[in-house]
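Mind having a look at this structure? Questions to follow.
Partial view: only certain chains, each at its native spot in the assembly.
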């Protein structure tokens, strides 16, 4: 999983109907300032813009939902309360 | 998922017959100007060159189709209407 | 798999209930000094901050647990005792 910041949201009217009802948020990995690292994740934790979140990527993202056939490769599985890090040597 | 711009299309006469009938589009991630980041995605949203699209990658791409055995690792699942982003700090 | 150093831990109260009871640790790949390479892994080896660990990523991370539906994409599968490396030419 990675930790990221929710930067915004994306809207698509014309889309695979299996995505209907999902909130699609734009996430930037927390320690990466390159915009090219942003991606879109389906929200499963009630997250919003400004939240720091925990994101699961790849096929495991589908495991968060009850449906194997969902075309989702990233999902927000938690809202981060705190991070404890030792100093990087 | 990632957001990308449809840059073109690719044609292959000699190919795995399971790909027959699929429109294969070349996509560039929206915040990445390096051509090396482009890739090919099967279109499932009626997208065309110039559209900004939502793309699902990896095994989840197969989930968009009804067939588990499709040799597809990227699929366009939506055409993006708008993106709301907060300023990057 | 990759070898990494456990740098810290992350806490999320509001999260997918399938993650309850899992220890979530922040791991930095051992030969990568870029913080952007850090990620979060579920611990299955009793690891702690300061340990050098072996991490399995992707869908195989779920294989370490007995549940296919776990939204986990990285898991600590071992605590490293020693590394034997030839000189890099």
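We just call them A, B and C in the order they show up, numbering each chain from 1.
Keep in mind that, in the parts below, a contact is a pair of C-beta atoms (placed from the backbone, for glycine too) under 8 Å apart; a residue touches a chain by one contact, two chains touch by 3 or more.
Just so it is clear, the structure is predicted and the values come from calculations on it, not from any experiment.
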With 3 copies placed, total copies in this complex: 5
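Simple rule for what comes next: only the chains that are shown with their structure count from here on.
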Topology of the chain contact graph, where touching chains are joined (line, ring, star, complete, other): line
Inter-copy rotation, subunit B to subunit C, in degrees (Cα atoms; steps of 5): 145
Whole-Å gap between the CA centroids of subunit A and subunit C: 19
Separation of mean Cα positions, subunit C and subunit B [Å, integer]: 30
Multi-chain contact sites of subunit C, meaning residues that touch two or more partners: 59
Sites on subunit A touched by subunit B in the complex: 7-16, 18-19, 24, 26, 28, 33, 35-36, 38-42, 49-50, 58-59, 61-62, 68-74
Residues of subunit B touching subunit A in the complex: 1-3, 29, 31-32, 34, 37, 44-46, 54, 56-61, 63-64, 75, 77-86, 88
